[in-house]
Each structure stands twice: as C-alpha cells, then as structure tokens.
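Chains shown are a subset, placed as in the full complex.
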Amino acid sequence: MAAPALINGTTRVAQKALLRGLRVTRRLIRRTGKTPGSAPGTLVHTGERRVEKTRLHLIRYGADRIEERDVASPAECLPANDHDTVTWLDVTGLHETDLLAQVGRLAGMHPLLLEDVMSTGQRPKQEEYEQHHYLVLRMLQFDADRNEISEEQISVVVGTNYVISFQESAGDVWDPVRERIRTARGSIRQRGPDYLAYALLDAVVDGYFAIVEAIGDQIEVLEAEVIQEPERATITRIYQIKGEMLIARKAVWPLRDLFNTLIRDESRLFTDSTKIFLRDAYDHAVQVIDSVETMRDLSASLVDLYLSSVSNRMNEVMKMLTLIATLFIPLTFIVGVYGMNFQFMPELHWRWGYPAIWAVIVGLSTALLLYFRKRRWL
Amino acid sequence: MAAPALINGTTRVAQKALLRGLRVTRRLIRRTGKTPGSAPGTLVHTGERRVEKTRLHLIRYGADRIEERDVASPAECLPANDHDTVTWLDVTGLHETDLLAQVGRLAGMHPLLLEDVMSTGQRPKQEEYEQHHYLVLRMLQFDADRNEISEEQISVVVGTNYVISFQESAGDVWDPVRERIRTARGSIRQRGPDYLAYALLDAVVDGYFAIVEAIGDQIEVLEAEVIQEPERATITRIYQIKGEMLIARKAVWPLRDLFNTLIRDESRLFTDSTKIFLRDAYDHAVQVIDSVETMRDLSASLVDLYLSSVSNRMNEVMKMLTLIATLFIPLTFIVGVYGMNFQFMPELHWRWGYPAIWAVIVGLSTALLLYFRKRRWL
Amino acid sequence: MAAPALINGTTRVAQKALLRGLRVTRRLIRRTGKTPGSAPGTLVHTGERRVEKTRLHLIRYGADRIEERDVASPAECLPANDHDTVTWLDVTGLHETDLLAQVGRLAGMHPLLLEDVMSTGQRPKQEEYEQHHYLVLRMLQFDADRNEISEEQISVVVGTNYVISFQESAGDVWDPVRERIRTARGSIRQRGPDYLAYALLDAVVDGYFAIVEAIGDQIEVLEAEVIQEPERATITRIYQIKGEMLIARKAVWPLRDLFNTLIRDESRLFTDSTKIFLRDAYDHAVQVIDSVETMRDLSASLVDLYLSSVSNRMNEVMKMLTLIATLFIPLTFIVGVYGMNFQFMPELHWRWGYPAIWAVIVGLSTALLLYFRKRRWL
C-alpha cells in the first residue's frame, strides 16, 4: 500500500496517530515469508532480523554446580549427556537458518517444530513430541517511545535433561531467572528442566502485567480527554488503543488452553510438583485475560462517551446559533420595516416613533431572553 | 499518568465525575508489586496498607465450649492439636510479611498459597492442597461517601480442625458469624471447620446483594436524569457506573466455578451436609450474577436513551431556529425591497402601499404558521 | 432514592413513562430482607404481603374419590399417610412464618428449602432432597392497568404421595387443574403426585404465552409509533418494554435447565410416563424462550429505527431551513445593495432599474428552485 502522499486538513497530532494506526493493522496481520505450497519443514525466518549474529548461551547447572558460557556451536553442548544436571541453551536471533537446523538436528527436533520456531507468526501453543515438549509464546513489551506494544516470539523446547529456548532479540526478561540460577535463590537449582521451563514461561507472563498497566494508563488519559476536551485525534487514538488490545489479546487468550493442557495432561516431562507452579502461572494468565477483556469493555464505552460528547458539543453550538438568530432576525425585520421608503408611513413622522421602536426592540429581546431562560437555554 | 492540569470548559459536576472515572480504571487494572521473573513464592504485599498492625484473633469452639482472644503470635494456637474443637484464626492486615510467613509455616502452607494471600489482586478461586483447601474471594462494600465500590481480598484456608482467614482491613461482615458462634445460634457450634468456612463465604456473598442494590439505585437516578434533563455529566456517570459494574462482575463471575467445584468434587474436607449449604450459597451467587448482567443490559439501553435524548433536544433547537428563520427571512426580504432607493418605484408612492405591505406580511406569516402547525412543528 | 421533586420540561406522557421506567429497575433488582451473615435457614418473608391471611387448601384424591376443603392447620393433613391417594396442600400467602415452619416440620423439609420458599427472589430451579423434590418457578401475569408484568414466586414440593404448593397470592392459574381433578377429566386422577406437579408447572408455563403476546402487542404499537410519529416518550417506552422483557427472561431462561434435569436425571419421584409430559412442558418453555429472544432482537432493531427516524426528521427540518435561507439570503443582499445611499449609483436612476431588479430576483429564485428540484430537495 502506498503511503498517502498528502495528509491535509488534519492536525499534526492526528497525522501521527494516523501513521501509528496504520502500523497497528500491519502488526496485527502477520506476514508469512513462506511460498504457498512449499514443502513442510522448509526453514524460513519470517520476522525482521533483530540481532547481528545469533548467540548461543549455555547454562548447565545442578544442585551444587553451575557452568555458564557462550558457545560457538550447538555441538559443544548438545545432546546433554549428563542426567544429573540441567542444560539450558538459549538461542538469540533466528535468522541463521543453518545454525538453527544444526541445533534441531542435534536435539532430534521434528522439522515442523523447527519451522514453527523460525516463522515468527505463531499463535501461542504447546505440542508434545516423542522426546520433548514444544512451547511457543509471544513476549510483549511496551515501547514507551513509539507508544506501542512490540512483540517477540519465544520458543521453549523441554527435554528430559535440557531446555532450549529461542528468542528473536536479546531481552532482559529472563535475566532474573539466570540470576536465580547463579545465586541458587529459590529451589530452581534443585529442580529439573520442567521447572526451568515454568520459570521462563512465568517470566514472560509476568511481563504482561506491565502491558496491561501501560494500556490502562493510556485509557485513563483518553478518558480525561474525552470528558474534558475531545478532539478529532481522540477517537483515532481510541481506535489505536483498541488495536493494541487486539495484539495483547492474541498473545494472551491462547495461554488459557496452553496451561490447561500442560496441567491436565499426563506428561513424562512435567512433574506434579511443577504442575502446582504451572497452576499459579495459569492464574496469572487468567488475570491478564480478565484485565484485557475489562479494558475492551471500557474502550467500547469510551466510544459511546466520545460520540455523545461530540453530540453535546454540537448541541451547544446549535443553541448559540439559535439564540443569536432568534434574537436578532426578528429585530432586523422590524428595523427593516422602518427603512422602507414609502411615501405614506405615518410612524416615521411621529415624534416618539424612534424611541418607541427602541422600546419595542428592548421589550422583545427581554421577552425572548426570559423565554430562553425558562427553556434552560441560558 | 499526570493528572490533567487544567479542566476548563466543564461544570464542576463533570469534573468530579471525571476524577471518579479515572479512579474506576485505576481500580480495575490491578497493579502487581512483584518484580517480573522473581522466584515464585516471594512474599510481597501488593495492596495498600490499611491497618496499623496485623491483628491475630482466635476463636476456638466446640459444641459446649468457646474460647476467644487476640493472640500475639500464631505459635500460640497453631497447629490446632485438638480434634474436637474448631480453631478459627482470623488475620487482619497483610503487610507484616514475617508474621504471615510464620502463620504459613506453622499451618504447613505452600509458598504459592501464601504468595496469593498477600498479593491482593487475585481472581476468586479455590485450590485444594494436600492438607487444606484454599479459598479466595473479593469482598465488596459500597462506599456511600465516595459513591463507589471498595474491594478487599478475603482468603480462607480450611484444614481438618482449623480455619485461617485473612483480610486486609477490619470489617464487620463476619461479626454476625462470630455472634452466632458465641451465642451458639443455629448449628454452627455442632459442625466442623468446613461449615465455618461456608458461613464466612456466605457472609461475603450476602454482602454482594447490598452492592447490587446500591448500583440499582444509581441506575434509577440516572434513568430519571436521562428522561428528564440529560446533562453532559449524565453520560459520564453512566460510564462510571458501568465501570463499577465491571468491578462487581470480576468479583462475582468466578464464584459460579468456585462453588460448582466445591460442590461437585470429592473432598475430604467438605462433608455432604455442608455441601447442601454450599449449594444455597451458590444459588445466591448466581442470583447476584443474574442481577449484574441485567443491570449491564439496562445500562447499555440507558446509553441509547441518552443519545436519543440528546438528538431529540437538538431537533427541538433546530426546529426553533428553522421556525424563526423561515418566518422572518422572507419578511426581511420584502421590507428590504421597499428600502431600495430606485427613482422609479411606483409602489412607494401609492396611498395604500404601506398598509398593503403590512397586509402581505401578516398574510404570509399566518400562512407559514398554519403550514408549520400542519407539519406538527408547533 | 429520593424521587425527583420536579419533572419539568417533559410532557405528561413522558412523566408517566418515567415513573413506570423506575419501577422496572426496582422490580428487576430483587431486595433481600435478610441480614447479611445471619444463620442459613432463618425464615424471613422478603416479598410484600399480598393476602390478609395464609390459606391452607387441601385436595386429596384417588382414582375414585376426592376430598376438598380448607384446613386450619397443616397437622390435619400432613404427613399424608394414605399411599393410594394424592394429597395436594396449597398454601397461599407466605408471611405467616410460624405456620410455614409448621408445614415444613411436618413434611420433613430442610430449613434451607423453607427459607427459599419464603424469600421470594429465587431464580427458577429444582432441587432433589432425600424425601422430596423442590421446584421453584416465577409466575408472570400481565397487569393491563399498570401495563406491566407482575411476578409471583411459586414453590412446589413433591413427595411420594403428596404435593405441597406455595404461592404469594390467590391466583386462578391453577383453577383449571383443580377443575380437572374434580371432574376427573384427563388422566390426572389415575396418576401420582409427580403428574400433579407436572400439571401445576405446565399451567404456569402456559401462562407465559399470554405474557409473550402482551409484550408482542406492545412492540407492534411501538413499531407503528416509530414509523409514523416518533415522540420523545417513544424511546422511553422502548426502554421500558426492554425492561419487561428482562423480567420475562429471568423467569423463563432457567426453565430450560430445570426441565432438562428433571427429564434426564434418574429420580424415584418422576416416572417415565410423566417424563413424556415434562418433555412437552420443556418444549413449551423453549418456545417461550425463543419468542422472548426474538422480541429482544426486534426491540434492538426498533432502537435503530427510532434513531434513524429522529435523524431523518432533523434532516427534513434542516432542508427546510436551508431552502429558505438559500433562497432569501442572496435576494436580501441584492435589495440591500440598492438600499445604499451612495450619491453616485447610476442604476437607481435608470428607468427600468426597479423592474430589472425584480427580473433578477425572479430569475435567481427560479434557478435555485430548479437546482433544488434537481438535487431532489423538493
């Protein structure tokens, strides 16, 4: 779509809102880079390249030891032979197809799984494969500069003694988890890869609360605008915030199913003690979903509020016009009468004709003003 | 969000409504105080501190005895060794993390359970643990001064011979239950901790009816306003009442599930005779949900009513303007004609020219007024 | 809520609609008379007292005999010892707490059941107790004077050889059933208490069709009003009819569940041959639900119709104003030009100046009128 060449007749604020508005739809409709009909398992990275070089970061830990370093090739650490430790390989950057294919081969991943990891328009889901569990989520972050949500696809593959995570760009959402592993805070060092997977998921879900608060703040600002001084750009911004909520919604709604399946299904990989924690993460996800739905309701009401605000404003303008017109049009008629040039107009020659006309004018105006006051127009 | 510095052009009522409106969104979007990615089970109190000091109140009762006192430390009463009595420990105030951790440790609570007790943005739910049942509800009270609903999180932990309840501030909603225990009214003294838990839940649910009535009263006032004299602030107040209903809705909707699970599931802790009472509480919850949904329907219709009221008002104003303009603009034209200064205008010199013009003016006005009456504009 | 002291600026019709409108909300939000936290099973009659004195009416019948009389005390007829006959005790008036408690005790009713019988805000439901089945419905009648639906709570307790029915006021909806028992019409005398219960339920459900027709009639009247001559009060009446439909909806929606459970569940009390009849009553209930939903759809469309009707009306008014203004304002300008007093205005001295101006005026008007006709404004 060609960008509109000329945006005339709107304020600069509206123009900025417009450009952002366009971005919402663009971000909502995910583009696939795949050729239709191409063989399944074809590895194509569909998102934008966000990091210079794919980085492989390894943390291998057990109850009493920890090893952490960047690795050059997945062969250095996969397959994870040691069953007493948990191996976490974190892959940042998804554009190096060969490297990812190598990771997939070493970990025995199904080609379709690897395809999903790389095509970044996945709906959150979980899939069980013979040797591992595949979890895909969408991490959301609020970009305060652009005033919009940025999305990133997060994949987590859980095996018997390893976790491989994939993300598009280096983020700090998992830093607290790394810190907990390093400092052995909480029980994470005593637990298996399923608990690590939970911890990663939980960190992503925790991040949604910040999104909810950011959108909530925007809605508060819009409420204030609508009630005080609604402008043309206000409704555009409501439209945009609705778009942001749709993005949030697409990220969080499927989580209900995802966690429910993880908790209910019998699975070799997720132990009962971890499932209690997954239930907690599920509760958080439901809280986020609740909040998003509530905000949808609020923003729908906000449109009503805006429309009635515009109508009320128009009403005021019309009242003003009607007042002036109703007051002066009859008076103009009266003075018009005595501007006529008839030869025989007795009033014109009366001594008190002119003062009498003023008396009529003042009397009529007063009567009209009293009438308006009675009708509550003044 | 910075509060808008200047609220110009609106009445004081609208401004007050505005400030309240902002509070609705703020209250609907629950803020977590937790750092994303922090270890699960981290105890952080997320609400505002509402009482000076946490108070531990103990009631221990059996069929024929009762003991009631404040305790300084939970160790004085937990674990409850005596299986013939029911021990009810009521904890008021959730900000003293250490004290609550001590309660949790003595009662053998899971760290996640205690985390939920303290982070006050929980969705109502029930969870079964090995040694106890955890129930969390939201108590609502109508604050007549602020004209808004205030929320409080209520947690109830039911064990084999004890009930531990947690609330954010001292309230009187459970006073009737205490009174029933003290006076041995009803069968409460003969029954176990599951019945006590039911009684606590039932008291909270009973409180919802007052909320429903308060919102219903507000809607009635708004109906009267919309029908009589809708102002700009009216729609803002409808918006606010919709927000209050969203708060009520978030508190009551999950109760359907909560009670359903309690009643249907096999549980060591809840006996069949108590389940009959839980079914009664479930019915009450469903009645409240029904009423909230009905009021949502009503308030949606109220917006239609308001908008059509504004339109009708505009119609009246326009009719007024059109009447005046249609009546006087042609007349002004006519008198304008005879205000022209042409040298040769025979009418000006006619003897009856001026009276004839008046006849034309009166005739035309009468015809227009009759036409307006026929079109029902008068 | 204080009733609004002054209703100015509205017509009398609108005021009456207002007062009725307020009643809708009041009737929709059921008030409980119970103190929150009071012991379950506390007997409080929550409705208004509708009859002077509670009346106990007994009909005892078998295939070949019938006995019918008013009884002073339930002890005269309960418990029903004879297993060859069916005992129907009809209790009219729910305010005499002691009498009802006595009925409950004799029939072995659970305290919660009796509480539900007396608190008249129940949602329709069925509950199975050890010795009997409890059914509660809402009887609706259309009050033609007030132009509104009046509600009454109907409880039916079915035992092995008896039926106890409770109603708030004496009504004639069950008279046909009594008549069928007296005259042994149909098979009612050959059948058990379950069939009697069905007959009572069926009579209540049959009554809903009259409500549906009454609301349907109102909607037809409103349709005619909206299409012909929409007034301000019309939308208020649409609002009110929507409220009436909400009342009907709350009474009929739960019936689907109620009958479904009765038909599907295994129950000692309801025999298979009666279940065929219950299936018929279920069909009727679903027909009523269908009709209520259809009318909701219609009334929603009616609001659209009203709003567009108001807009169209405004359009007509505006066209009128624009026509007049567009026609006369330019003409007034032209005559104004020749009303100027410049010393040197050659036209004023032309011989045919004045007729020429008239020619211009007539020509311009004709051109404008032709233009309006082309734009379809005339």
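Lettered A, B and C in written order, each chain numbered from 1.
Note that a residue touches a chain if its C-beta (ideal position, glycine included) is under 8 Å from a C-beta of that chain, and two chains touch if they have at least 3 such contacts.
Since we're looking at a predicted model, the values are computed, not measured.
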| item | value |
| --- | --- |
| With 3 chains placed, the number the full structure-file assembly comprises | 5 |
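Definition applied: only the chains that are shown with their structure count from here on.
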| item | value |
| --- | --- |
| Interface residue overlap between copies subunit A and subunit B, same or different (over half shared) | different |
| Fitting subunit A to subunit C on CA atoms, where both chains share a sequence, rotation angle to nearest 5 degrees | 145 |
| For subunit A paired with subunit B, centre-to-centre distance based on mean C-alpha positions, whole Å | 26 |
| Two or more partner chains touched - positions in subunit A | 339, 376 |
| Residue numbers on subunit B that touch subunit A, as the complex places them | 1, 4, 7-10, 14, 17-18, 21-22, 25-26, 28-32, 34-41, 110, 112, 115-116, 121-123, 125, 127, 229, 232, 235-236, 239, 242-243, 246, 250, 303, 306-307, 310-311, 313-314, 317-318, 320-321, 324-325, 328-329, 331-332, 335-336, 338-341, 345, 347-351, 353-354, 357 |
| Footprint of subunit B on subunit A - complex, ascending | 173-177, 180, 185-186, 188, 199, 202-203, 206-207, 209-210, 212-213, 216-217, 219-221, 223-224, 227-229, 276-277, 279-280, 283, 286-287, 290-291, 294-295, 297-298, 301-302, 304-305, 307-309, 311-312, 314-315, 318-319, 321-322, 325-326, 329-330, 332-333, 336-337, 339-345, 376-377 |
